[in-house]
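For this view, one protein chain was removed and the others were kept in their places.
For clarity, chains are labelled A and B in written order, and residue numbers in each chain start from 1.
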Amino acid sequence: MTAQQPFLSLRNLSVGFGPQGAIRAVRDVSFDLEAGKTLCLVGESGSGKSVTATSIMGLHKPGSAVVTADRLRLDGRDLLSCDEAQLSGLRGSLMAMIFQDPMSSLNPALTIGFQLREALQLHEKVSRKAADARVLEILQWVRIPDAARRMNAYPHQLSGGMRQRIMIAMALICRPRLLIADEPTTALDVTVQAQILWLLSELQREFGTAIIFITHDLGVVAEIADDVAVMYAGTLVERGSVHDIFERPSHGYTAGLLRATAEFVPGEESLGRLEEIPGNVPSFSMLPKGCSFVDRCRFAAPSCHERTPDWRQVAEGHDTRCDQPIDDARAASALRETMI
Amino acid sequence: MSNFVVRRLLSVIPIALIVLVTVFLLLHIGPGDPAALIAGENATPAQIEQIRERLFLDRPLLEQLFLYLSHVVQLDLGQSVYSGLPVLSLIAQRIEPTAVLAVSTLLLSVLIAVPMGVWAAWRAGSTVDTALIVASVLGFSVPVFVIGYVLVDVFALRAGWLPVQGYKPLSSGLWNCFRSIILPSVTLSFLFSALVARITRATMIEVLAEDYIRTARAKGAGNRRILVVHALKNIGVPVVTVVGTSFAALLGGVVITESVFNIPGMGRLTVDAILTRDYPVVQGVLIVFSFVLITVNLLVDLSYALFDPRVRQ
Partner (left out) sequence: MTMSPSKTFAAMRSARPGLAVSLSLFALAVVILMAIFGPIVLGSGNGLNPLMRLKPPSALAWFGTDNLGRDVFVRTISGARNSVMVGLSTAVVVLLIGGTLGVLAGYFKWVDRVVMRLADGLMAIPGILLAIALVSVLGGGLVTIIIAISVPEIPRTARLMRSVVLSIRELPFITAAVSVGSSTPKILLRHVVPNAIGMLSVQATYVCAAAILSEAALSFLGVGTPPDVPSWGNVIASGKEYFRLAPWIIAFPGVILSIMVLSINIIGDRLRDRFDPRLAARKAS
């Protein structure tokens, strides 16, 4: 049953900016997410992760982005056919989002209590008193010390970690079934980061929320992901379970990302030499012909310059957008080369 | 909070002092004898001497300054050379039309300019936005008196809807007063609302691009709610600031508008005083105008606390 009706399903989502959407920041992104699971959207900055997430929420400034897709369904609803008012009704209740910078994401002119209460009262008809009780409850749940007093505080009076908890509380107050977290820990200290991650997994266990977690930090991915989707230059290049992606990366880019991170050199017990991916991410206006990673790929074959690769299944639930998927033997030999 | 208020209140003192010294020095920076200057070309030496004594112009400069300041502190702005009446009571007689004109212009401009600026920012790049940009550049490029005469020509002379010139005091009835002040305050509003609308639009565009506006949308807040609850409070400080900094231009515009519409206010008093070389009156008017300006800017700064919780600490 779940195979037919995934909780969230994207097929060929594309997003363009500028006149007539000419700058194609995201192209043909497809993935599914089951209820209660965590999908990590991984990639370098500028790869289109945030734009993808923003499109699911319908949060682009009206008129600024052209979003197209063959399918964009959440919980049985077609999000693409929703108008702004319908989307407003879903945002905050069915789906919610937290952002990278908790410093600028809270309104400096309004109290914490007001902003949280508003998030609740936009979607549920509750009295001021009942709303305050719910706000207090959720603040305690995200471990805000002295929560009752903090309700009258303004954002600038709180630390970064505290503000991100507030953001989480605000996103969760209506118990959304999808939470999109856009690099929520990047701006925070490492210790605070761990607390936030713990909080999110706690939340998932309690509410059964599905999470899309956007990050470029593979350490975080290893910790929280069920599934991983890797983005490169505006498109998805590989998706699969966290185990598949980390143990058997089949796209040259995924393999490169892992090799650039100390803990995850595939197939090696000890730490190998850290390696960078040669070259830079191409800009959207200058994508190479064929596979967009071709100029930086160590495994590129002549045919890779010719055609844009289609999805290809390498294992059950593990797909790659590569015509020359890496098998273990090739990876091992390539690795040996780099060790010399 | 109280710390901020006290500091701001104290900062008024040096500003006021510089204003008073400047106004005092005005008489002494010109070429020649101030007493002769005031007395006019046809004065006899005896008349000049009399003026010199009356205005303490025979004392050393520092003593004069001290005397001047001590009189001003006691709210004594001296007597008119021309009519002999106390300057303060002359100003009191003329203050009503000026105050009515300034306040109505202020209200009218803010009521027009803030919504227009917000609307233009919300639809940035649209025809409405372009129209507002054009209108606001026009607003502070076309001189007040040109706008004034155009409006008089259209609405008073041709259409006959409103009086051409003159001022009806509040005591003649609110409606009469209102009718007589419509054209002058609309005239002056062109300038003032242009300044306010420009800043409102620019700030609003910045605020709408802020992360917290995205957060509000992510919560499911609708457009109106985003504008009214989340954005408006955050444009408060810049908009109130521009009201304060443009208030000097408003007061200058009041003087010119009074001349166009023949309104017997403080602006006319100033111009008449200058034409009759009635310097104590000129000085008095300058002081009163400056103190109004200082007070307005003080209120503007204090109002920051209303909009920005960060100021309150």
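Keep this in mind: a contact is a pair of C-beta atoms (placed from the backbone, for glycine too) under 8 Å apart; a residue touches a chain by one contact, two chains touch by 3 or more.
Note that the structure is a prediction, hence the values are computed from the model and not measured.
Looking at B:Ala36, B:Leu67 or B:Ala124, the residue that reaches the missing chain in the full complex is B:Ala124. Contact with the chain not shown here comes from a single listed residue; of A:Phe17, A:Phe114 or A:Phe207, that residue is A:Phe17.
Only one residue from B:Val137, B:Leu174, B:Val228 or B:Leu299 touches the chain missing from this view: B:Val137. Looking at B:Tyr82, B:Phe145, B:Phe178 or B:Tyr304, the residue that reaches the missing chain in the full complex is B:Phe145. Within the complete assembly, residues 14-19, 21-23, 26-27, 29-31, 37, 124-125, 137-138, 140-146, 149, 152-153, 157, 164, 205-206, 208-209, 248-249, 251-252, 255-256, 259, 270-271, 274-275, 277, 279, 282-283, 285-286, 289-290, 293-294, 297 of chain B touch the chain that is not shown.
We adopt the following convention: only the chains that are shown with their structure count from here on.
Taken together, the chain B residues at the contact with chain A in this complex read 210-212, 214-223, 225, 229-230, 233-234, 236, 307-310. Chain A makes touch with chain B in their complex at residues 57, 59, 84-85, 88-93, 96-97, 99, 101, 104-111, 118-119, 122-123, 154, 156, 167, 170-171.
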